[in-house]
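Left out: one protein chain. Kept in place: all the others.
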Amino acid sequence: MEETLVKDSAVRKPKKNKKITWAVLKEQRQLIYMSVPLTAYIILFAYVPIWGWTMAFQDYKPARSFSEQKWVGFKHFEFLFKDDNFLQVLRNTLAMSVINMILGFATAIILALLLNEIRKVFWKRTVQTISYLPHFLSWIIVTGIVATSLASDGIINDILMKLHLIEEPIQWLSEGKYFWGIVGASHVWKEVGWNTIIYLAAMASIDPSLYEAADIDGASRYRKMFHVTLPGIKPTIIILMIMQVGHILEAGFEVQYLLGNGLVVDWSQTIDIFVLKYGLAQGNYSLATAAGIFKTVVSVTLLLIANGISKRLGEERLL
Amino acid sequence: MANHTTRPGPATAAAATKSVRRNKIEPILFNTFNTLFMMGLVVVTLYPFLNTIVVSLNAGNDTIRGGIYLWPREFTWQNYKALFASGTIYDAFWISVARTVLSTLLNLGLTTMLAYTLSRREYVFRKPITLIFILTMYFNAGLIPGYFLMKDLHLLNSFWVYVIPSMISAFNMIVIRTYIGTISESLVESARIDGAGDFKIFIRIIFPLCKPVLATIALFVAVGAWNSWFDAFIYTSSRQELSTLQYELMKLLSSSMNANSNPAVAAGAGMTQDSAVNMVTPISIRAAATVVASVPILLVYPFMQKYFVVGLNVGSVKE
Partner (left out) sequence: MGGKKKSVFRFSMLLLLSLGLVLSACSGGNIKEAAKNGNNGQATEENTTNGVEPFEISVFIGEAGQQPTPDNKIYKLIKEETGASFKFEFLAGDIDQKLGVMIAGGDYPDVMTANQKLTAAGAFIPLEDLIEEHAPNLKKHYEKYWNMMKDPNDGHIYNLPNYGVTNADVSSSWYSGPAFWIQKDVLAEAGYPEVKTLDQYFDLIKQYKEKHPTIDGTPTIGFEILNYDWRNWGLFNAPQHLIGHPNDGGVVVKDGKAEIFADKDYAKRYYQKLNEMNALGIIDKEAFTQNYDQYMAKISSGAVLGMFDQHWNFQDAENALITQKKDNRTYVGLPLVFDEGIKDHYKDRPALNLNNGFGITVNASEEQQVRIIKLLDTLIQEDWQKILSWGIEGEDYIVENGRFMKTQEQRDVFTDATWKLANKADAFFKHGPKTEGLFSDGNATDAAAQPEEMAAALREYDKNFLAQYGFNTYVDFFSPAPENDIAYPAWSVDLVDGSEAKMVNTKQNELSTKYLPKAILAKPEEFDSVWDEYVNEIRKLNIKAYEDRINEVLQWRKDTWSVK
């Protein structure tokens, strides 16, 4: 029997359903010591402050103590949902999130696959390192470059005109319909290199004998990619996707804020920008908290659904 | 996971010759395409960073005019001089180093230990604890409750606020857990038969085998700790000696943006050509700050890369 350190986990013992008895607790006491204190730790730092969610049901003023706050029930939630712009803002957030997610995954996986095919180690490492450099630049710098490139005299219009694809420069940032694409492309540009790190690491653990077998079967590079490498990192992809689905309302605000303007505002406003304007900027912490609660409820629901679907399909699951 | 376990049977002779012929042309096409693609990628991702370096070496007054691409038009060290002028940067640098190192070490140790316990199927508390941790990725109690917690724990204005609240991350834990899941059970089994408890198994067997995933997580944690400034802003801002590098750079950047709203400062009255060159502008300060902040972390990654070759497998829990 092969005793490799990293082995396929297809052969597993069946799950045991242990009843919690004192005997069991004693038997597993080391595991308990190793994990329960840490759980207490996370409960302290992440869950205890949740009492602050009550702020969403008050007209919270920082100056007053807790007992002096005025209770207003669902007023802030109503404000959020009833605002004319809410649906639009929600739509924008979801659209940009989904686009970013799809583009993000697709490009990172493809790039990782291609990087994996580079034979010379030095060249591979160099390209990899350079590709994640944009991750370290702030969005302010990146959007500055994006804005310059998309200007009438910018490089994008330049190239398109030289290729005779357009006759006049296009005002990219003045048309709402381009905005989501621009945000998506900017995200890819900035993060694709960084996102490949996990996939590349995962690829390195695929059993080399699989490749040898594919070679003998006469597989081309493409087929090896699709039938060996890709399946090899499928678990990674699925887990990351499930976790990402939970973040669907986190389209962020920096990019949209920096690249947005009056002409595209119907496409560029996200929930976070909305909350910033009417929440914190007005000293309205309650609104910000209410929006946070809304986001969490949606996130967890979607997460559980995604996890459930994955389980049904027999794929990997998070929980 | 892809199928394997047994070596495939020998291919037919016909298939072998066909594949030999295909294998002559195909790699060339593929490699050419790949190389071209990678070169394009390098250009596109290297440019923003190079441009930032160039802008940081260009006189602020001149950068305003735009049109700086790959070479400084008016070379100057003034932007860097401005960064180091106030002297607070040196101490802040060391604080950042300290917190990054400590955070990384603590995270690696504790998260891995936790991940190990949650990878044990038989552990009675496995499901609930996993759930508790995963949910933390999707909610945030809010700024003010968090502040109160730090205050009550006496972490305000203390160095430890940089390290203690962020010792475990659920995301990292998932990554490590699934990697541990690929380590052969038989190793653990035989150790148990020899009488080893879980803790010993963790320290002696599992932890050393996790080098690849530890390298990845170390990188993520280090970058996160190195780049954070918000905690310095909220929790320790009244103690200058605890400031971190990123926070100092943020302060500098904000103050250069602020400088021009003061009429007396901005007045062009009495200014000569020479003194004008010495002026720094927000754009150039931002560029210099980015370079100073990124370079240390960029030097770390190449050291991590060698661990990726060994292998990392991010999978999931499979039944």
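For this structure, a couple of remarks:
In order of appearance the chains are A and B, and numbering begins at 1 in each one.
The rule is short, and it goes like this: a contact is a pair of C-beta atoms (placed from the backbone, for glycine too) under 8 Å apart; a residue touches a chain by one contact, two chains touch by 3 or more.
In this text, all values refer to a predicted model and were calculated from it rather than measured experimentally.
Considering the full assembly, B:L102 is the residue among B:L102, B:L153 or B:M304 that touches the omitted chain. Contact between chain B and the absent chain runs through residues 61-62, 64-67, 81-82, 85-88, 91, 94-95, 97-98, 101-102, 105, 143-144, 147-148, 151, 156, 158-159, 208, 229-230, 233-234, 237-242, 247, 250-252, 254-281, 283. Looking at chain A, the residues touching the absent chain are 59, 61-63, 143-144, 147-148, 151-152, 171-174, 258, 261-263, 265-266, 277-278, 280-285.
The rule is simple: only the chains that are shown with their structure count from here on.
On chain B, the positions that touch chain A within their shared complex are 1-2, 4-5, 7-8, 10-11, 15-16, 18-19, 22-23, 26-27, 30-31, 34, 37-38, 41-42, 44-46, 48-49, 51-52, 66, 110, 113-114, 116-118, 120-125, 127, 129-146, 148-149, 165, 167-168, 171, 174-175, 178, 181-187, 197-199, 202, 209, 212-213, 216, 219, 283, 286-287, 290, 293-294, 297-298, 301-302, 305, 308-319. Residues 3-10, 12-13, 15-16, 18, 20, 24-25, 28, 30-36, 38-39, 41-53, 55, 60, 62, 111, 114-115, 117-119, 123, 125-134, 136-138, 140-142, 144-145, 148, 189, 193, 197-198, 200-202, 204-207, 209-210, 213, 216-222, 227-228, 231-232, 235-236, 238-240, 243, 246-247, 285, 288-289, 292, 296, 299-300, 303, 316-319 of chain A are the ones touching chain B in the complex.
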